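One chain of protein is taken out of this complex; the other chains stay put.
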Amino acid sequence: MDKSFGIVNDNMKKNRKYKSHNNIGNRISGTSNFFINLLFVFNCILCIAPILLIIVISLTDEKELLVYGYSFFPDKFSVKAYDYVFTAGDTIWRAYGVSILVTLVGTLLSVLVICFYAYPLSRQSFKYKNFFSFFAYFTMIFGGGLVPWYMVYTQLIPIKNTIWIMIVPYLMNAWYMMIMRTFFKTTIPESIIESAKIDGAGEFRTFFVIVLPLCKAGVATIALFCTLGYWNDWWLPLVFITDNKLYNIQYLMYQTLNSIQYLASGSAQFSESSKVLADLPTEGARMAIAVISIGPIIFAYPFFQKYFIKGLTIGAVKG
Amino acid sequence: MSKESNITVIKPNVNKGFLYEIKKNWALFVMLVPGVLILIINNYIPMFGIVISFKRYRFHGNFISSIIKSEWIGFKNFEFFFKTPYAFTITRNTILYNLMFIILGLIIPVAFAILLNEITNKRSAKVYQSLMFLPYFLSWIVVSYLAYSLFSIESGFINRGLLSAFGIEPVRWYFEPKYWPFILTFFQLWKYTGYNTVVYLAAISGLDTEYYEAAEIDGASKLQQIRFITIPLLRSVMVIMTLVAVGKIFNADFGLFYNVPRNSGQLYSVTDVIDTYVYRALRNTNNISMAAAAGTYQAIVGCITVFTSNFIVKKIDRDKALF
Partner (left out) sequence: MSRTKKIYSVALLIILVLSLTLSACVPVVPGGGTTTTQPDTSGQTGPAVKLTWYLVGNRQEPDTPKVLAEANKYLKDKLNVELELNVFGWGDDYDQKTNTALAAGEPIDIVFTASWAANYNVNATSGYFKELNAYIEKYPAIKDILGEDFLNGSAINGKNYAVPTNKEKVHNWGYLLKKDLVDKYDMDVSKITSIESLEPFLKIIKDNEPEITPVCIATMDAPFQLLDWDRISDDDVPGALYPDNRDSTIINHFLAPESIEHYELMRDWANKGYIHQDAATMQNQSELMKSGTFFAASQSLKPGKDAEVEATTGIEWVQVDVTRPVMSNRETTGALLAIPAASRNPEKAFQLIELLYTDKYFKNLIDYGIEDVHYKKVSDNVISLIDPDNSPYNPGHGWKFGDQFKDYLMDNEDPAKWEKFLEFNDAGLVMNSLGFMFDKTNVETEISSCKNVVQAYYKQLFTGAVEVAPTIEAFKKELVGAGVDELIAEMQRQYDEWRK
């Protein structure tokens, strides 16, 4: 019963090679290779084109957008949108800073919490591993609702409106924990731990000096997930942040999309303040913010990719 | 119970109890503390909010006393929820979309992974993989911007660039429900296919080469190898991925269903799911009791689904069950 969430395929364990099996010689024919390549080229275009489109839009002259619509090949380029975004005050830079800070601190802490939780559960000798596995797993399928959850963070531990509220709720994630647990289980033989014990190393020492370095790929995988989770989050600020200095970049995007819509949607008859509408970011600027928000996460990708596939192979797959 | 567990349950410990364990493995328990604390704070305490779904919530001083003093109305809130003509629509949408995502999210990535693995030029395979992975990195907010740039009726690329080039009348995308099951499925797949492909690709590259060597000696064709070796060996991964998804079959991806259709009223019949409906109801009426009832309904049915599917999987193949 100790493999409560995973499956160990006996055959997989015997011989662990990460090489692709078609290196051996049995290759597919040239024609099918061509068509498979074609399929993937098409698919890649499908994946990239919309992203290219918003980049082009962000660089298109505003008037042209309003009159001729969005196009991959506009007649008139303009960097006005970026100009606007960069000079419209420090709001966007501050939001950017918040996002970076939250992502860095959050990822670091989250990886630590998850690894700490996963490690004892991966140990054969740990008696309560099933209980604690279930304790985590249950949170994936059962929840209590928005308002009570909100209450916890406003009354029990009042971190609403601080940078921590964008970090703490995502620190623990049952699914990542399970991946990490499997990773530990398959990568670290109990014998290594035993021998470390005999050498007089404590559990923490063993964990940091022996276990973690061996599990770099797994840690990188989890770190990537966490980075994405923190960077792309707009829900926590929507619920908890009332101080505009703490808005993150996603939430800022959510807002620019929203406010422009709402101003004109039926309720505007109450507004005499329509003058400010002229100052709001228009189409191009909105797309520019989207482009800017994608930036760092794309750059982070190659950095993690090195370990990512390996991490997934062992963590999620070998279960 | 698997073979292994019989070996690893260390008999002498069985009678010694919790305190003994703590003393012996104190360091391991210390490691668990942060995670346990966060789960309690973030997940377990709020579970008591379920009580709200059985009450008519009215404000009395503060939240806790409001819960206590609010009138107990039993299943009235659930009745309210199910009485709306939308209860059926949104439940149906939630389940059908999730089923679609589960099935396509299984077939397409597995197929892609197998094909990608067969490509002779490894470098281009790597490039494909990286590019296909890219959408996974974007938030739903950004995806909604992308969707709008394509489907906007007045300015969107599809109407202005594609359809007009072929002389086709522009389509009023955000007001034609019939297209949206496809559009939403497309964006869901668009975002997650790359990621899932990588998962299965990783699984394939982890497979034992001996099988293929043996198969080749027996003269098995490439297709036969895929059918009789790759797919059966991938089954455990597929089962885990699917089981996890099935557990969330009652929870829709809020980001997708809320942001991508731009909350367009005409589309509700095909884009509204439980989560978006509850969110809107909360915004329109601030009735947290009804919202809580819908949440409870979701959680309980979700729970039942997981346990049932896990039970079925266990019946078929004990080793592949989630717990």
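For clarity, chains are labelled A and B in written order, and residue numbers in each chain start from 1.
Assume a residue touches a chain if its C-beta (ideal position, glycine included) is under 8 Å from a C-beta of that chain, and two chains touch if they have at least 3 such contacts.
In this text, all values refer to a predicted model and were calculated from it rather than measured experimentally.
Of the listed positions A:Asn33, A:Ser78, A:Thr162 or A:Gln255, the one in contact with the omitted chain in the full complex is A:Gln255. The hidden chain makes contact, of the residues B:Leu104, B:Val127 or B:Ile153, with B:Ile153.
Touching the omitted chain from chain B are residues 1, 40, 44-45, 47-48, 57-66, 80, 83-86, 152-154, 170, 172-175, 262, 264-266, 268-269, 281-288, 290, 323. Chain A meets the missing chain through residues 1, 63, 66-67, 88-91, 130-131, 134-135, 138, 146-147, 150-151, 154-156, 158, 238-239, 242-244, 254-255, 258-280, 282.
Heads up, the rule we're going with is that only the chains that are shown with their structure count from here on.
Computed from the mean C-alpha positions, the centre of chain A lies at a distance of 15 Å from the centre of chain B. Only residues 1-2, 4-5, 8-10, 13, 21, 25, 27-29, 31-32, 34-36, 38-39, 41-50, 52-53, 63, 112, 115-122, 124-125, 127-128, 130-142, 144-147, 149-150, 152, 154-157, 159-161, 190, 194, 198-199, 201-213, 216, 222, 225, 233, 236-237, 239-241, 244, 247-248, 254, 282, 288, 291-292, 295-296, 299, 302-303, 306, 319-320, 322-323 of chain B touch chain A when the two sit together in their complex.
Listing the residues of chain A that touch chain B in their complex gives 1-9, 11-12, 14-22, 24-28, 32-33, 36-37, 39-41, 43-44, 46-48, 50-51, 53-54, 57, 65-66, 68-72, 112-114, 116-117, 119-120, 123-128, 132-137, 139-149, 151-152, 155-157, 168-169, 171-172, 175, 177, 202-204, 207, 228, 231-235, 250, 253-254, 257, 283, 286-287, 290, 293-294, 297-298, 301, 305, 308-310, 312-314, 316-319.
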